[in-house]
Each structure stands twice: as structure tokens, then as C-alpha cells.
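Here the complex is missing one protein chain, while the rest keep their positions.
Letters A, B and C mark the chains in the order given here, with residues in each chain numbered from 1 onward.
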């Protein structure tokens, strides 16, 4: 019974069907009919004209966006626990040509306008210090917290004031929106987001993520950077088809709702052990090494987060029975 | 009737089946059981211990290899028509951190030891000129010519003498071996190849290529570089499964034989029009703009290569009827 | 008797005096009074508002300019014998973050609009091929030929048409102008040059070169890139003072006239041996290995350029006697 990572979950059957349906001859790269439909499909979803680029990893989506938004000699403000800092092997430095990540504090990996403003104020405006160019936030955060649309908008307003571009790592944006119920446009471009890494793989996709670009002036550069980074697949139709399948009938939101519901069920089983409120599909739970061992002994698989802490992640396919069993197991620790 | 590119061909049914069979929960990244079997499967194929890395594009395979083999301040010797020079958007410069491609001449995009030696001799050995570190060849070449094992070995011997690493872009290595009938180990590591981009996507794969590393000292660095370039997919099992399916029962070689046979059939239809001998699955054919238009009018799709030249590419799924029809159409131009 | 390189010449006494005069306490970096006068002094010289950055090498000047003008994913068109290609250890790749040099042919390292246009036309306008962003020319060229203002203007017009920025490597611009007698503004910004590496070290400077930027939108970025490349010296006044001394009373042009006159004298001694017309301070002379040895035996020092070719370079301090002696020695070979 795996609560290890939503990356470990299988692909949704409709995604596999879409791949099979795309299995015929077509133009290479992104000239095929599926890829050509992406901009339209995502523009409809967001309620504005966007450019949508399939890529195969969140790291690629994040770092192509950051490279287009941040010159090599400037910096990206992000939380010290942001995925781009902690879990991408230095990819932002690679894609940007050496730009710096300036690390900020914030409970549960969330940033506030005050924190960001203070960080900007600490930087002398001269050639000796690296000037910030981008603010990057993760929604839902690395600790499963959610930015509401108004919170993003407050950061967006500050970013505009400080002449920073705004990037959102939305590896679990679907989970965030499943919780807030807010409009996806309100939570992104209307709040000032310039580029969004929109995650699908953790949410039922097979290997397609989407980089959504709200500023048309960035799109051509990103197209070139995608190719240059080896991320322009020659048979792109198999990625585009996955994304289109996820958008159809709101499968992406439906899957996220399932994952979140499972997480809520678990949360209710152990309200006192939660390190952060459960707002998406991740739980950070206090558990001694002995308790963790006991859970593992019962067949549950998960990640040790730190001393006395474990991480549980649910996904679109978390079975009701497994979740219930784990909830009981935790409750009876 | 598409003779545009082997990139346009569909994936082989066995590849799709393998993906479906891998569609269950497993460990993320490359910790899954399919990915864990790759080193063994490719070691068996090559008859030596190798490290095999799935990636999604030939550009990624080529450039991860080049980055590991060439420091930023040195250069890669390659043909002036090499894919890494002409069709990868400058990816070698990106992955290596600014290393240079030094371009060599050679009929049909083939290099000879004499050409390479002369290029080395032209470079002053001082800090002002960029010193070469790698020789990169493409087999089959960009013009569909084939290096026999002995030819690779001659280049390998020169590379060793000149202290150059040897990289092979084997996007169509299967097609080359289908023609030569030579041993894959003899054509690669026994001939001095340090790293091989082994292509599968043009040959029936969906979106998995393989970077095969023959020098164990490079493997850890390549693993990190793959992650850092956003090429470590979180559900890697779907790539590994494709590669294993291609290796099983020699599907990779069987597919290449089919593509080559189709190319030979076409070649026999127009022996006088061929710009290069047909040794793999590509034909470069003399045809006036009017002749090209006439072929297109009959429903054939292909690439205009230059003034008075067209390129025809066959693939594993080229239908016997289409091929025959195109052959007749060319013959009767 | 050294005719090896103008780099080997000493600094002009006025340059040393200016350094000594600047040897007092002042603000660090480029906040000192000498550095602060640079923009004004160079703006006066060029007859337009410029930004002037001291640097210590031509490579730094060239590559800071190229980095500001060329994104990492685009290319710089230049002659195949350009200094940036041949003698800067790949520095353009380093400073730009991996941009490519696309090499053009041209007699005596000179480019023509037709050559540049043809090179542009050969590049497919898609994401697979690297699109050019900059045209870089060297004046005087690496073979001592001179672009007249009208020639630069023709290249400038083409560059504008093709949306290319125009960079001039003017390591020996002074020598070019000493020959043409044309206006420095006409030969640079009025002809479309966006950034100029203006050489002083080969022309009597000690270790100060000047990067002159004609587009105000580039200046702030270049200031940051200069610091980031370790080229913002902490006691910049010693560089600025050198440049101001060179500008005073036209010392830069006077020195170049002396060097050119010496070259002309040598040229007249051996008109039949010249590989290129002598338009600046470099001579490329046919001489067998035996002849070269004979000259060396007489105490002359120079560079072997290729089989049967030697390079002679004069400088501001070439003594009349040495020049005469070398001229006679060549004439009597």
C-alpha cells in the first residue's frame, strides 16, 4: 500500500487510451494535430490566450520558464524549501546559465509579500550584488499548503511593483484548486503569473507536463529553449494526446479531488499528529521511528521526512480501503 | 503516403503493449523494476558491462554524452552536416557550457582518420586555440551512409592516439547494423566508442531513446546531468519498458531490416537519381521541382532537401504497396 | 628587432605618466574621477552619446559585447579567421552561455554583404537550426585589411535588414582609420555598429582597452556582466587614466600612423612577396623556411604564419632603423 509519492501512481486509463489513439503516422515534433490543438485547449481552460508547451518533467517546465524570465546575471527569489532549490539538481543554474536562487523563509514553504519585499530591500542596487528578476512560488507548496487566488494576487502586485516576473510551479496546482474551488485564471494569470508549470504526471498523466505561458513575448524563446534542452520530442503527439485527455471532461480536476479526499480522510485519522494543515494531497505527520516501523510492518510504504516525521502522499488512484486501513493504523499507534 | 521522416512513423504495437503492461504503481524516477533491468539487458546485447540511461530524445542522449566527455573549454570534432551541428538548436553548446564544435568535411557526412588527423594538426597547441576533446560520428550518417566496424575502429584508434573521446550518434545505428550485419559490440565499444546515443524512436519506439555508456567512470556524472537537464522522468518505467520491448527477440533489428528493405526497393527504382548509395533507410534523390511536385500530386509526402534534391525516408511500417507505388512513380518520372 | 606582435611593444611614455598621475587615493571600482570622465571623452570623440567601459583585454571587450547582443540560443556570424573564433579560447561560447559562431569565408578575413546574406539564407527559420543574432567584423581585419566607412555601412544596412546586431572588433581600429582617414563616427555608429571593441593595448596602451557601446539600452547589462566576469577592477582609475591619455591630443591616431608608416616602408621593400595589400600595420609575406631562417639569423623576430608565409607586425615604437634594415634584408633575400 503505497503512500510514497504521487509520482509512483500509474497513468489514468484514459491517458493510455489517448496514447493508443494517437498511434498513427503524423508530422514530427509538435507539428502534429494533437500538439496543434494544445494552445486552443489550454486557452479555453484559462480564459485567455496562452501558449502551451508539452514537456516531460516539471523540472523542464520550471527551468525553461525561469530561463526565459531571468537573465544569467540576475536572481530568482524562492522559498528555501522550493523544489527548484532542493530537488532539481541545480537545474535552474543550468538552464539560466548561472542565475542565482535567493532563498526566503516562510511557514510551510509559503511566501508572503512582506517576506519578498524584505528580501528585495536587503539587496543593494549596484553591480556587485545580484539583482532579482523573478519570484517563483509553488502551489500547492512543497508542504501541501495552498495559495488562494487573493494570496497569489498580492504576491503578483508586489512582483509588478518590484519589476519581478512571477512564476508558479504548479506541479500540484490541480490539488490546490480542488481545495480552493477557485478559478484557475484567477489563481494564475489574473493574479499576475507570467508562466506556469502545470503538473499532470503526479495527477494521472504518463509522462506529459505542460508549461503554460501567459506572456506571448516569451513563447518563441521558450520554443527554441525547449529544443535546445533536448525537450522537443520527435513524436510529440503522444505527449499532447495525454494533456488533451486530462483536460477533457475535467479529468485533471476530478483526479485531484480524489487524491485530496484521500488525504483528508487520513488527516481526520490523526489530527494531532499533523505538522501542517492538509490542504492538498500530502500529509506531514509526526511519528517516531518506532511508529514508522510499525506502519511499515503493516504494509504501508512512505517517505521518512526528518527525525520524527513522515510524509504520506495520496493520489488519484489511492484505494478507499488502503486509505481507511492506514487511517486506522495511524489512529491506533 | 509518407516518406517524410521515420520520426513520423507510429510506435510498434509491442511497444504500446509494454507501456500498458508497465502501468502499475512502482517506485519513481529510475528506481522501478523496468529501469533497473536496463543495464543488464544492454550489457547482454553489447557483450560487455554498460550503463544504459533512458532519455526521451536523441538530442538529450547526444548532449549528455558530449557534456560528460568534453569540458566547456574544449571542442568536439564532427562533420559539418552532423545532426549535433545542424539540427539540435545549439544544444551541444548548452549542455557542455559553451564547448565548440569544430566542423570537418567528408563525403556523405562520413569522416575518415585522415580528415580528423588533419583537423587536429591545424590546431595550435596553446591556450589561445580551443583544443579538441571529443570526436563525434553519426552511424548511419545524416546521408544514410554506414560506417563498418573496421572504419569505426580506425577512427577509434586515431581518437585514442590523439587523446580524443569517441562518441557515436546512433540515431539510426539499427539501420546501419541491419546493412552491415556486423556485431554491435564490434561496431561500438570494441572499436573505441566511449558513449553511444542508441536510437529507438525512429525505429518503432514511442518516446524512449537510450544513452549507452561504455566507460563506467562517466556513469555517475551522466546520471546527475540527466536530472539537472530535466531529463529524469518521474515515471521512468514507461521509458524503460519501451526499450526492453525493443530489445526483446531483436525487435530493434527486425524493424530496421524492414525499413532498409523498403529503402533498397526504392533505390532500385531510381539508381541513376541517387546522390548517395543507399545503405540505410534514407534516400537522397535528384528530382526537379516539377518532378517533386508531380510525386506530391500522386500523394507522396517527403522533404525537399535542396535545389533539385529530395529526401525519402522509409520506416519499419512502410507498406509494401506504398513503396512499390513510389518506386514506380519515380521510375516513370 | 621585434616584428613579432604589436602586443609586445612597450607602453607609450604618456600612458605611464598618466598612471603615475592617477596614483592617489580615490573611490574604488569605476567611481573615481578618471573613470567618470570616460563616457564624456569618448562621446566627444565619436560625436554621439556613448557609454565607454574600460576592460583589460580585447577578448573581454569582444565577448562582453557579444554576450549583451546575442542570447545563448542564437549565433554570431563572423569570418572563419576572426580573432573571436581563432584566438580567444572559445571565450564567446563562455560569455554568451553557449551561443554559436557561424563561420563565413572572405578574402583577407573581410566580409561582404553578399556573403552575409547568403549565410543567413542557408539557415532554415525553425527551432532546429540556430538563428543568427549578431554580425561581428574586425577592422582592420586579422590580415591587415581595412573596411572603409561605406563598406561598414553596407554591412550595417544588411544587418538591420536581417535584424542582426553589428559588432566591430576594433583591436586595430586606429590603424584602419590612420589609413582611410575617415571619420570614426562614420566608420562605426553611423554605419550601424552597435558595440565596438576599441583597442589601445596594441597601440601604446599598457593594459586598458575600451568597450564602446552605442546603444544605451545595453549599457546597464554590460556593466553587470563586466563585474560578473571579474573585469571590474577595484582600482579602475589606472585603466581610465590610460585611455584618457591615449585620447588626449589624438595620441591614439598618431601612434597608429607611426605603425602604419613603418608597415608601408616594409611593404615597399617587398611588393611581390605580399599575400595581402598592406592597409594597416601587419604584413603577410611569402618567405620560404630558409628565407625566414636567414632573416632570423640577422636578428629579426617574427611569427611563422603558415608554410611559406611569415607575419610582420609594426608598432608605434618601431624604430626607423630597424624597419629600414628589415626592408633591406627582405629585398635582398
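Following the convention adopted for this analysis, contacts are C-beta pairs under 8 Å (C-beta built on N, C-alpha and C of every residue); 3 or more make two chains touch, one makes a residue touch a chain.
Treat the numbers as computed from the prediction; the structure is a model and nothing was measured.
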| item | value |
| --- | --- |
| Contact with the hidden chain (one of A:97, A:170 or A:236) | A:97 |
| Residue touching the undisplayed chain, where the options are C:38, C:55, C:176 or C:312 | C:55 |
| Touch with the omitted chain, as defined above, among A:17, A:33, A:87 or A:328 | A:87 |
| From A:10, A:72 or A:108, residue that would touch the chain that is not displayed | A:72 |
| Residues from subunit C at the interface with the omitted partner, ascending | 2, 4-5, 7-11, 16, 19-20, 23-29, 55-61, 63-64, 88-91, 94-95, 201-202, 206-207, 224, 227-235, 238-239, 317 |
| Residues belonging to subunit A that touch the chain removed from view | 72-75, 86-90, 93-94, 96-101, 103, 127-130 |
| Sites on subunit B contacted by the missing partner chain, in the whole complex | 71-73, 97-98, 127-128, 131, 221, 223-228, 232 |
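Throughout what follows, only the chains that are shown with their structure count from here on.
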| item | value |
| --- | --- |
| Whole-Å gap separating subunit A and subunit C, where each centre is the average of the chain's CA atoms | 50 |
| Contacts with two or more other chains, residues of subunit B listed in rising order | 88-90, 94 |
